[in-house]
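The other protein chains are all here in position, but one chain of the complex has been omitted.
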Amino acid sequence: MIELLYFAWVRERIGVDGEILPLPQGIATVSSLLDWLAGRSAGHAAALADRNAIRVAVDQVFAGFDAAVAAGAEVAIFPPVTGG
Amino acid sequence: MIELLYFAWVRERIGVDGEILPLPQGIATVSSLLDWLAGRSAGHAAALADRNAIRVAVDQVFAGFDAAVAAGAEVAIFPPVTGG
Amino acid sequence: MIAVAVQSTPIDAAVAVAPLTAERSDVGAVVTFTGFVRDDNGLTALTLEHYPAMTECALATIAAQAAARWPLSGGVIVHRVGRMVPGEAIVLVAVASSHRSAAFQAAEFLMDWLKTKAPFWKAEERAGGVTWVAAKASDDTAADRWNDRRGESVFELRPAV
Partner (left out) sequence: MIAVAVQSTPIDAAVAVAPLTAERSDVGAVVTFTGFVRDDNGLTALTLEHYPAMTECALATIAAQAAARWPLSGGVIVHRVGRMVPGEAIVLVAVASSHRSAAFQAAEFLMDWLKTKAPFWKAEERAGGVTWVAAKASDDTAADRWNDRRGESVFELRPAV
C-alpha cells in the first residue's frame, strides 16, 4: 500500500484529502506514480495535468520526480508552496 | 563671534563643553579655524592634534575641512560618530 | 536554539520575541520580521493550509540552516495557519546575534526559505470567490541567493524533469 496526501488545489481537483492504495507492480518512482494516478479519474487527470505546477514530498521530505517510491511510503502531492 | 561646541573626547581634552569667541581676521574655513584653535591651549592642541580623527558640523550640518565659516556660525567639533 | 511553532491562534509578537533577550546581556542585535494579511484588491480573508506531519520538521530544518550559517544567540519562527483577516499577522521571524549584519541576513534568509521551502499554501477570499495564490518567481530568486552545496543537498523543490 501507498499513502497519498493532497493539498491546496491538487486536493480540490482530486476531491479527497488523500487515499491509501495498493502500489501496482512496476511503479518505483514519483514520475511513474503520477502517471498512474492521473489515469484514475478525471479529477486526478485535471490535478496532475501540468507537471510543472506539481511538487512532491516523499515521507515528509521534498523529492524530485525521479525519487524512488515504494510500498509503505507517504507521498504528498501539492502545488508550489506559498507560505511565509 | 563664533560659537564652538565640543563633544566626546574632544570635549574632555579641551576641558569645556563649548566656548564663544571673537573670530579673528583671516579665518574663513574649518581648516584655518582648527589651526587657530589648536594654538589656544595644551588641551586644544591635544584634542585637535590628529585631524584624521576630527569631524565637524557647521550650523548643525556635517562639513568638510574646506567648508566656509563666518561670524555667527555654530561650529561643533567631535570624533567620528559611534551611535546606533 | 531557534524555536519553531505553528499555530491557528493570533501571533503575539512581544511574547514570541521576549525570550531572545530575557535575562541576557550578550545580545547586541535583534531583527524581527512580521508578515501581515493585506487587503489587496478587495481581499477579505486568507486561509493558510499546511501539511501538518511535515511542517514543524521543515521549519526546524530551515532554522538549523540559519543557525549553521550565522552566529546567532537565538531565534524564533511562528507561522499561523487557518483563516485570518486583513491586518492579522501570518508569520513572525526573529533572530538575535551579537552583530547586526548577521541578524539582518539570518532574518531575511529565514523569510526567503519559508516562502519557498515550507509546506504552506495560501487561499485568498474575495467577493468573487476563493483563489489559490501562485508561487512567485521573485520568491524563488530571493531564495536562490542563499544556495550553496549544503542548502541544495537539504532542499530541492524543483522536480528533476
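Here are a few things to note about the model shown:
Residue numbering begins at 1 within each chain, and the chains themselves are lettered A, B and C in the order written.
Heads up, the rule we're going with is that a contact is a pair of C-beta atoms (placed from the backbone, for glycine too) under 8 Å apart; a residue touches a chain by one contact, two chains touch by 3 or more.
Bear in mind the structure is a predicted one, so any value in this text is a computation, not a measurement.
The absent chain, not drawn in this view, touches the displayed chains B, C throughout the complex.
Residues 5, 7-9, 30, 51-52, 54-57, 60-62, 64-66, 74, 76, 78-84 are the ones on chain B that touch the missing chain.
On the side of chain C, the interface with the absent chain consists of residues 13-14, 21, 24-40, 85-87, 98, 100-101, 103-104, 107-108, 111, 142, using the contact rule stated above.
The rule we apply is simple: only the chains that are shown with their structure count from here on.
Chain B and chain C, compared by their mean Cα positions, are separated by 49 Å.
Chain centres here are Cα averages; for chain A and chain C they lie 25 Å apart.
Mean C-alpha positions place chain A and chain B at a centre distance of 73 Å. Residue positions of chain C with contacts to 2 or more other chains are absent.
Shared interface positions of chain A, i.e. residues touching 2 or more other chains, are not present.
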